[in-house]
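Left out: one protein chain. Kept in place: all the others.
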Amino acid sequence: MMDFEIINSYIPRFLEAFRLTITIGWLGIALAFVVGIVVAFVQHFHVPVLTAIAKVYIELFRNTPLLVQLFFIYFGLPKIGFQISAEVCGVVGLGLLGGSYMAESIRSGLEAIPPSQTESAVSLGMTKPQLFWNVILPQAFTISLPAIMANVIFLLKETSVFSAISLMDLMFTAKDLIGLYYNTTECLFMLVVSYTIMLLPVSLVGRLAEKKVRYRMFGD
Amino acid sequence: MDEILKIEQLKKSFDDLSVLDGIDLSVKKGEVVVIVGPSGCGKSTFLRCLNGLEDIQEGRVSLESEVINPVSKSTVNARKKIGMVFQSYDLFPHKTILQNITLAPMKVHKRKKAEAEGEALQLLERVGLVSKKDNYPRQLSGGQKQRVAIVRALMMHPEVLLFDEVTAALDPEMVREVLEVILSLAKEGRTMLIVTHEMAFAKAVADRIIFMDGGKIIEQGTPDDIFEHPKTERLQSFLKTFTYDR
Partner (left out) sequence: MGFEVLLKGQNMARLIEGLGVALRISAISVSVSIFLGIVLGVVMTSKNPVVRFVSAVYLEIVRIMPQMVLLFLVFFGATKALGLRIEAEFASILVFSFWGTAEMADLVRGAVKSIPVIQYESSEALGLSRLQTYVYVILPQVVRRLIPLSINLITRMIKTTSLVMMIGIVEVLKVGQQIIEANRKSSPNAAFAVFATIFVLYFFACWPFSCLSKYLEKKWEN
């Protein structure tokens, strides 16, 4: 059975790992959101040249695992002169992976607005920017919200591979402690508890927010 | 009466398919023109050309002295003077009724919020929907939504109003409440172009009726001319589709 004294003694180390994981995780998600918006706008407005680059970027990062991306950025790029710390690598890796997912979610939201909305706004005399900010974007955001929330949860889960680039995150800590003291049960318990604390609220709040926003806009 | 809207030799085609084939029309201030014709005759496309939603291949549409189509920089300005109401209402689902109505006046005409809302409430009162001002579009019936869409267009103080089959998507019992609003606008002396399938309404509201078929104006005249004394065979057979023989 579990020894709660051992668990107690492990709490400080897990807390530290938790802090690191969650900091890199949320910074990466913030970066992903920014990248996603920029890329989605580039595609939506068919910006020349950049649209093609955006397409290649999305395909590349959606079709490769984060672990491989991190290995390439952290171990590969320094060999051609780009050296970054493991922490920055974690944020950038998560941001680039997430950016490709966010871009797709936001773009499909923008595409889902019926053209008749544009027509009625235009016939009221609105300019293109007025139309975009007041009519298209708020609706697109509502439509994209479930996908964006799913991406956030997916990206938080992806933080579990950070130990591969020697970040002392939750997985690293668990593995380290198991190797040192063989208290496997306690370590795994802490691991599950940590990730539950990290993700369950996000999952629940996300679902609630989705319902609320959806109801406000579409009434179902 | 002065001429306000002028359409000269308008031609429009989608790829190789000609939809409008040389239309000339001049509308006087305060005139109510109703356009009828079989499905696919180009009447809706014609209306959309009038505020530049569709580009045209030949001819010209002008409001007073400003050219609307072919589309140019002056179109945006002239378009503000033309209001349009669509079959599918197209209210903005993420805004309340009041916000739907005041968005364009505040953004396009830069009017103050309080002042725009004041006028909005007056107009809502007039169409009997002031109690719905804080509701969202989804909470309204089709007829109510369409009345809001009319108010939304009126808020821009248009010189010409275009109605594109505004009752076609409505349940029969809601058609009347919308048409009565349009009738009262006609009585105020507003300039309007209306595309509709409601022949009784056309008869009641129109100063002039235009019958279109195959992208051309086939016949035009007063309601009496059109319904009681149709001259062309095409109009006669079109009118027959609205009566039943046993």
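We just call them A and B in the order they show up, numbering each chain from 1.
Operating definition for what follows: a residue touches a chain if its C-beta (ideal position, glycine included) is under 8 Å from a C-beta of that chain, and two chains touch if they have at least 3 such contacts.
For clarity, every value in this text was computed on a predicted model and none was experimentally measured.
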Touch partners, limited to displayed chains, of the chain removed from view: A
Contact residue for the chain not shown (choose from A:A121, A:L137 or A:A164): A:A164
Touching the absent chain when the full complex is considered, from A:F4, A:F45, A:F72 or A:Y215: A:F72
Interface with the unshown chain - residue positions in subunit A: 59-60, 62-69, 71-72, 75-80, 153, 157-161, 163-164, 171, 174-175, 178, 184-185, 188, 191-192, 195-196, 199-200, 202-203
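Methods note: only the chains that are shown with their structure count from here on.
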Gap in Å, rounded to a whole number, between the CA centres of subunit B and subunit A: 47
Subunit A contact footprint on subunit B (complex, rising order): 51, 53, 76, 79-80, 82-84, 86, 88, 90, 92-94, 103-104, 107-108, 136, 138-139, 149, 152-153, 156
Complex contact set, residues of subunit A against subunit B: 114, 116-117, 119-127, 130, 134-135, 138-139, 142, 216-219
